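In this view, the complex is presented without one of its protein chains, the others remaining in place.
As written, the chains take the letters A, B and C, and residue 1 is the first residue of each chain.
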Amino acid sequence: MGKNRLEAFSDGVLAIIITIMVLEMKVPHGDSLDDLRAVVPVFLSYVLSFVYIGIYWNNHHHMLHTVSRVSAGILWANLHLLFWLSLFPFVTGWMGENHFAALPSALYGAVLLLASIAYWLLERAIIADQGTDSLLARAIGRDIKGTLSPVLYAMAIPLAFVASWLAQGIYVVVALMWLVPDRRIERALGREAD
Amino acid sequence: MGKNRLEAFSDGVLAIIITIMVLEMKVPHGDSLDDLRAVVPVFLSYVLSFVYIGIYWNNHHHMLHTVSRVSAGILWANLHLLFWLSLFPFVTGWMGENHFAALPSALYGAVLLLASIAYWLLERAIIADQGTDSLLARAIGRDIKGTLSPVLYAMAIPLAFVASWLAQGIYVVVALMWLVPDRRIERALGREAD
Amino acid sequence: MGKNRLEAFSDGVLAIIITIMVLEMKVPHGDSLDDLRAVVPVFLSYVLSFVYIGIYWNNHHHMLHTVSRVSAGILWANLHLLFWLSLFPFVTGWMGENHFAALPSALYGAVLLLASIAYWLLERAIIADQGTDSLLARAIGRDIKGTLSPVLYAMAIPLAFVASWLAQGIYVVVALMWLVPDRRIERALGREAD
Partner (left out) sequence: MGKNRLEAFSDGVLAIIITIMVLEMKVPHGDSLDDLRAVVPVFLSYVLSFVYIGIYWNNHHHMLHTVSRVSAGILWANLHLLFWLSLFPFVTGWMGENHFAALPSALYGAVLLLASIAYWLLERAIIADQGTDSLLARAIGRDIKGTLSPVLYAMAIPLAFVASWLAQGIYVVVALMWLVPDRRIERALGREAD
């Protein structure tokens, strides 16, 4: 089975997630600055989630570059990842509407944590299918960012109940950490070509 | 007529269905644990429907692998299947919001039943176009899962009025039964290649 | 400029239109048969619109088969068609929620009329680009269905104010008329191949 339809389906789901999140930013009825100000927290949570979905799309894109055939395990690991990402509009809206309160911020972190675990499982499913000597396995090597992120999310969840801005801070820092694209796979592909 | 645009359109519709279902999980206004708990039934029905759409996408993907040209019959049988699947967001939301009450659970089963019949009709339309000696016809053979599923859904509909959890149990069992991917087509393709 | 991205974009928009229409079928709060019955008119209007979007997708698919390059005129004629089709969720929801009342039924017909004119303009744009001796021009010939449909829609609009079911009847009859796929283009392509 080829990977084109898997990529197309994943792209479709990610494109829809990133776009319908904006529907959680309800159009205010009044036209004053105060009406607009009420939307600001939802807007900020939207920006954060937009960046996260962008990062996932980007890394997903890179990771699938190394895949040539899609096994049933890869297919379901991919759907599992999409499931957690599909919860972004809900947790984004909930966190924004409640002005980054403790519980919604913790739940946001929980979805980030589960999505990062799902991403790791997809990575494992690909390597399991292609062998530990595969391009992806060598490209990833010691995956510092991939290991650090879930640890940081797991820390943020309890911290949200101490002070919500601590959790937010961690989410922003991890996003910035990933904004630098993963050049390991590109580099490994480059070495392959030589 | 090629099948690429049929696949792309179906993928698009399935990607949208799987994603907009999450919009039925309304963001609660409060930020307490009780507010979140109120969303749990809709979340559970969302998980079930996500798995079902995933299964349909997966099997649809496999089935179209065997198709080379798209007749008008195949095209409309495919749209007919997409129609019943497009009702998933509605029945999922209704069942979840009413905490798996009898009538919404029965309607959920009815949509599952009609979708499975539509899938079977699409299978027939493809075989009718390609001949009973075709790859798909041989791959399917005696389609135990495909025959058993509608029977189980048809049983679940009246059972929902006896005890709603009986219907839910059947929906979960059928989903688990299908989670094992259909290796018959892959195997038949493998034999073809030899 | 190639036509692939035009097709992909059109498919995307049509897939979204056909799917978000279901969001106008609001999940009822109660779980009784009466609650469900209240949704029936919106469901019926949804079925009608689903079939219409399916027909447009199907015919659009056939028509673009004959196009090799996309001019600016074709591109904007295509967007113009998508614009009128994008109003389907609105008019479908309005007609359904008001139980096929006169004005919503007339507006539904107006959107059908404008979409059919837009389709005809797209056909002209393609023929203008490819010459009246082109495959599409010959395939269409005397376009009976394409000429009859707007006339019938235009009749249905005033008739909706006489008796709403007359307009509905016309919409159903025209849809059935189009459900038979347009074999002219397939036939012309077949002749070309000979």
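Throughout what follows, a contact is a pair of C-beta atoms (placed from the backbone, for glycine too) under 8 Å apart; a residue touches a chain by one contact, two chains touch by 3 or more.
Only a predicted model underlies this, so the values are computations on that prediction, with no experimental measurement involved.
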(message) For the chain left out of this view, which of C:36, C:101 or C:128 touches it?
(response) C:101
(message) Looking at the full complex, which residue from C:72, C:163 or C:179 touches the chain that isn't shown here?
(response) C:72
(message) What does the interface between chain A and the hidden chain look like in terms of residue numbers?
(response) 7-8, 11-12, 14-16, 18-20, 22-23, 25, 27-33, 36, 47, 50, 54, 57-58, 61-62, 65, 179, 181, 183, 186
(request) Kindly note down the residues of chain C that lie in touch with the hidden chain. (result) 1, 5, 8-9, 12-13, 16-17, 20, 23-24, 72, 75-76, 79, 82-83, 86-87, 89-90, 93-94, 97-98, 101-104, 107
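Note that only the chains that are shown with their structure count from here on.
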(request) Count how many hops through touching chains it takes, at the least, to reach chain C starting from chain A. (result) 2
(message) Can you check whether chain A and chain B touch via the same residue numbers (shared by over half) or via different ones?
(response) different
(request) Note the rotational component of the Cα superposition from chain B to chain C, reported as an angle of 0 to 180 degrees in steps of 5. (result) 90
(message) Please tell me the distance, in whole Å, between the geometric centres of chain A and chain C computed from their C-alpha atoms.
(response) 37
(request) Report, in whole Å, the distance between the mean C-alpha point of chain A and the mean C-alpha point of chain B. (result) 26
(message) Can you list every residue of chain B that touches 2 or more other chains, as numbers and ranges?
(response) 8, 12, 16, 20, 23
